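Apart from one protein chain that is not included, each protein chain of the complex appears where it belongs.
Take a look at chain A:
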Amino acid sequence: MKNILDIARVVRSKNSGPYELVLDVMLKDRALFDALRASGQFSPERVAKAYGVGLDEIRNIVWFEPANAVKVVMPRRIVSGAPGDSDVYGAQQHAPLLGMTFDL
């Protein structure tokens, strides 16, 4: 069983515009990218579980081979900077991914 930090060199979150949050995981190399993708373990279901959200909040998962990266698209629950927001840039919403493990 591998922790995400054993296979990834970047795990981050950021706004994609004020209404959307994106999570990026960049794998250490192409082999790990291919293995993770083929394993099906970085799935909408598992990401939703890590965040404790419904599957409908995982809007898309995109695999981007040129950067050995996989991207998750979620709605921001509160629009950037609107009343009640806690992270205007969305740059600190990645931590639940750090607890993910994979059997590769």
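Just so we're on the same page, contacts are C-beta pairs under 8 Å (C-beta built on N, C-alpha and C of every residue); 3 or more make two chains touch, one makes a residue touch a chain; residues count from 1.
Just so it is clear, contacts and distances are computed from a predicted model.
**Q** Match the chain absent from this complex view to the correct UniProt protein name in "Acyclic terpene utilisation N-terminal domain-containing protein", "Spermidine/putrescine transport system permease protein", "Cysteine desulfuration protein SufE" or "ATP-binding cassette domain-containing protein".
**A** Going by UniProt, the chain not displayed is called "Acyclic terpene utilisation N-terminal domain-containing protein".
**Q** Which of A:Ser16, A:Ser39 or A:Thr101 touches the chain that is not shown?
**A** Checking the options A:Ser16, A:Ser39 or A:Thr101, the one contacting the hidden chain is A:Ser16.
**Q** With the missing chain put back, which residues of chain A would touch it? List them for me.
**A** Contacting residues on chain A, toward the hidden partner: 10, 14-20, 22, 24, 26, 50-53, 60, 62, 64, 66-69, 71, 73, 75-89, 92-93, 95-96.
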